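Take a look at the structure below.
Some chains omitted; the rest stay in position.
For clarity, chains are labelled A and B in written order, and residue numbers in each chain start from 1.
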Amino acid sequence: MSKALNKLRGRFSGDMGEMMKEFSSSIDIDKEMIPEDIWGNQAHVLMLAKKGIIEKKDAKKILKALEKAKEDFLKGKFMLNEELEDVHMNVEAYVTELIGEDAGGKIHTARSRNDQVLTDTRLHLRARVIEVEEHIIHLQKTFVSIAKKSTEKVMPGYTHTQQAQPITLGFWATAYASILNRDLERLRKAYENINRSPLGACALAGTSFAIDRRLTARLLGFDDVIEHSLDAISSRDFIIETLGALAILSSNLSRLSEELILFSTNEFGILELSDEYTTGSSIMPQKKNPDFAELSRGMTGYIYGALMQLLVTLKALPLGYNRDFQEDRVLLWKSINRVKMMLSALNGTLSTAKFKEERMRELAGGNYSTATELANYLVREEKLPFRKSHEITAKVVKELYCKKKDFEDLKLTKNILEKHDIDISLKELKNLLDPENAVRLNHSLGSTSPKEVERMIKELTANTIDAKEEIRKRQERINKAKKLTEKMIKSEKCLD
Amino acid sequence: MSKALNKLRGRFSGDMGEMMKEFSSSIDIDKEMIPEDIWGNQAHVLMLAKKGIIEKKDAKKILKALEKAKEDFLKGKFMLNEELEDVHMNVEAYVTELIGEDAGGKIHTARSRNDQVLTDTRLHLRARVIEVEEHIIHLQKTFVSIAKKSTEKVMPGYTHTQQAQPITLGFWATAYASILNRDLERLRKAYENINRSPLGACALAGTSFAIDRRLTARLLGFDDVIEHSLDAISSRDFIIETLGALAILSSNLSRLSEELILFSTNEFGILELSDEYTTGSSIMPQKKNPDFAELSRGMTGYIYGALMQLLVTLKALPLGYNRDFQEDRVLLWKSINRVKMMLSALNGTLSTAKFKEERMRELAGGNYSTATELANYLVREEKLPFRKSHEITAKVVKELYCKKKDFEDLKLTKNILEKHDIDISLKELKNLLDPENAVRLNHSLGSTSPKEVERMIKELTANTIDAKEEIRKRQERINKAKKLTEKMIKSEKCLD
C-alpha cells in the first residue's frame, strides 16, 4: 500500500530514515480522529457529486468504501500504517485499495490536507469540549447538592488562610458552583469559535472547482463557515482559546484541590475523605492521603504547559500552513483527558467526603471571627464612624488576646467594651458574637445568610438546567447533521 | 497623615522596615486607578446615604471632599503617600484630612478593601480594553484600505514559507482583517466578564448592613453584579481571560510582524518600509531596519509572560483574599500598554509602507506556483482522477525543473504534457499558468478571486462598523452612569 505514499511524494528520489519517519508522522496524534476523517470524507464526496465535480458512480463507490472503512474501524480491523504518515492518507489508501485508483483517486479533488486536518480537528474538538462541559455540570451539581443540605452549617471563612469570618458550608459550595458557571461560559464561547467549517479552503487559496462550502458545513453540523481561506488554514486561535479556557478551569480546580487537601489535614480536620478517593502509604500504613486532589492540583501544570506550548508554536509563524502545526494537537487531546479526569476525581472526592460539622463550628467561632459584626453593631447602634468602631473593636480584641481569652468570655468582653463607653447587654453580645447568628445577619445580595444562599441555589440550579439544555441542542444539531449525511448516502437521488 | 495608617494597623506594635514597606505597597501598581477609586467612593457613599446607613449630612461632606480630591488629582496636586500602602487608603486619608474623622471615618462602612480594589480594577480594565479594541479596529481599517486597492495585484501565497500558489495583496490583507475580527470578538467577550460589580461583597461574606448592590452597580455603569461574595473576592478569571485574549492577539501580531520583516528583506523585496517606521544602524549607515515590527514581535514574549504570571499566581491558592493578589495587576496594565503600542506600530509600519507590485508579480509566478491549476484542469477537462492528474503534473514539473526551465517555457511544457497523452493548446496553457488568471479562477467561497475578495471587503467593513457601534454603545453606557453619579451628587434630593 506504500505505493500511495510514494506517489504522493512524487518528485522525491531520496528516502527518509526510520527515525525521521516517526518524527514526521502525525498518526500517533491523530488516530482518534479517524471517525471524523471518514465523516469529513463522506460530506466532501457527497458535495462533489452533487455539484457534478465527480461522477455519481464514482461517488457511490467511494461512499461504499468509506462505509466499509468505518465498520472495520469500529470492529478494530482498520489498522493504521505508519508509512502513510497521517490518518488522512490512511483512509484514502484504504478506500483506494478497495475500489481502485480510478474512483479512489478522485476523493481528494478540490481539497487539500491543510483544510482536511483542520476539519477533522474541529469536529473532534467540539465533541471533546462538550464532554468537558458535561463533567463541569456534574461537579456543579455535586456542589449544589452539598449546598442544599448545609445552608445553616457554619464553617470558617478564610482570608490569607486565616480564619476571617464565619460562613456556611452552603455558602462555600455555592461559591464553587458560581465560579464553574463562568468556566462553562468560556467553553461555550470557545465552542462557537471551534464549530466553523474550514473545508474548502484547500491549500490556502480556495479552488477553481465549483464547490459548495456551505453544504459540507451543513452536512458536518458546523454552525458556520470560516470564510477566508488563508485565515482558515493559518489560524489556530480556536485551539488556544480552548486551551486558555481549560487553563483557567484548571486553575480553579487547583484551588479546590488545595482546599480539599487543607481541609482534610489532621490539623484543619474539617473534612474526612473516603477510602475510595484516598490511598495508603507503603511505609506508613495509617495514612489516608488525598491523592486525587493532589493529582488534580499537579495536573494544572500540564494544562498550563499545553497552553504555553501552542502560544510558543504560533509565535512569529508566517501565514499559510507550516509543519510546526503538527505540534498543535499533541498536548491538546491529552489536556482534555486530564481535565476530565480532574473533574471526575474532584467530583468523586467531594461527593464521597464527609464534612465534620462540629469541627467546622468550632473553627468558625474561633479567632475572634465575629469581630466584624461587633464593629458593624457599633456603627449601626452606637452611630460611631466605621473607622472609630473598628479602632475600638481592635482594642477589645487586643485586650482579650493578651489575656488569652476569646469572645466566649462574654463578661470580660462586656467589661472591656464598657471601658470604651460602650454599653451592651450580655444577651445582645452573645447574639452578636455567635457565628450562626453572624452568617444569618449578612443578608446583602450574595452573602452568607441561608436565605441568600437558598436563592443562589435556585439560580444555580436553573443555570445548570439551561446549560444542559444548551448542550443538548448542540448535540442534537450534530446528530441531525450525521443523520442527514447518512440519509444522503443511502438515498439514490440525493446526489442529484 | 500617617496616623490613618497607624490606626488601620491597630493591634500591631512592631514596625516594618523600609524595604518591606516598598515590598508591600501597591501604590506604584495602582496609581492610575485613582479616578476609578474616587468614582467608586462616590457611588458607595450615595448608596449608603440613600439606604440610610450613613446620615445625609455626612454623605454630603464626603462627596464634597471627593470632588475636591478629583479636582486636585486632575491638577496634579493630589500627591500619593507611600506610607499609606495603597490608593484606597490615600483617597480615604485625603478625605478625612479635609473633613475630619467624624464624617471621613464613615466612608468605609459596609465595604472592605477586598471588594474596593476589585471594583477599581474592573472599572479601569474595561476602559483599557475598549482602547485596545479601538486600536484593533484601526489596524483592520488599514488592512481593508490596502485590500480595496489591490484585489487584482498578485503576490505569492506561501506554505512552509515556500511559494505555493499565487494570491493577491487584497486577499492577504483581508486575511489579517478577518483574523483580527476574532480578536475583537474575544475582547468583547472578556469585557462582559469584566464589567460586573463586586462592590458590596465586602471581605468575603457580604455584610449585615442593608446595602443596595444593584444601585452601586448602576451608578458605576456595570452591566451586572457578580453576586456570590466569596466568588467575587476570590476570582481573577476576568483578568486571565483578558490576558488570554491579549496573548492570542499578540501571537497574531507577531505573525504579521514576522511577515513584514520577511517581506521587507532585500531577498524577498516585496515591501519597502517608510523611513518613519525603520531606523538606521550605528555602524552600517545604509540599512533600513524594521525595528517596529521587530519590537512588536519581541513584545509577544512579554504578553505571554504576563499570562503565565497570573496563571501561576492563581495556582493552588485557597479561596478568599490572599496577598498574592497584589501581583495580579503588575503586568496587566503594562501588557495593555504594550499591546496598544504593537497595534500602533504595526499600523504605522503598514500604512506607510509600499508594496512593490513588480516584484510581487515576479514571485507570484515563480516556483511553478500554478501547478495546482494545471492539475485541476486535468481533472476538470481530461476527467482524470485527482491523484492521477497530480502524478502527471508532478512529472511535468520534475522534468522542467531538471531542465532548469519553468512554466514560462510554454512550448516545452506543452511537449512534456503530450508525452503523458495530454493535448492542450498553447493559448489555453498560457491562460492556465498565468498567476493573474489563477487567482481569478479560484472563485470558491473565501478564495482569491477579486470578486470574492471584494465581497469579503464589504463584509469586513460592515463588521467594523458594527464593532465600532457596539463600542460606542458601551462607552455611552459608561458615560450615562458617570452623569447619573454626578447628577445624584449635585441634586439635593437625590439622597432621599
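Please note the rule applied: contacts are C-beta pairs under 8 Å (C-beta built on N, C-alpha and C of every residue); 3 or more make two chains touch, one makes a residue touch a chain.
Source: prediction; values computed, not measured.
Colleague: With 2 copies in place, how many does the full complex contain?
Modeller: In total, this homomeric complex is made of 4 copies.
As a working rule, only the chains that are shown with their structure count from here on.
Colleague: Quick one: chain A and chain B, Cα centre-to-centre, how many Å?
Modeller: Each chain reduced to its C-alpha mean, chain A and chain B end up 24 Å apart.
Colleague: Would you tell me which residues of chain A are touching chain B in their complex?
Modeller: 7, 10-11, 96, 101-110, 114, 157-161, 164-167, 171-172, 174-175, 178-179, 182-183, 185-186, 189, 193, 200-211, 213-214, 225-235, 237, 240-241, 244, 247-248, 251-252, 254-255, 257-259, 262, 297, 300-301, 304, 307-308, 311-312, 314-323, 372-373, 376, 379-380, 385-388, 390-391, 394-395, 397-398, 401, 438-439, 441-449, 452, 456, 459
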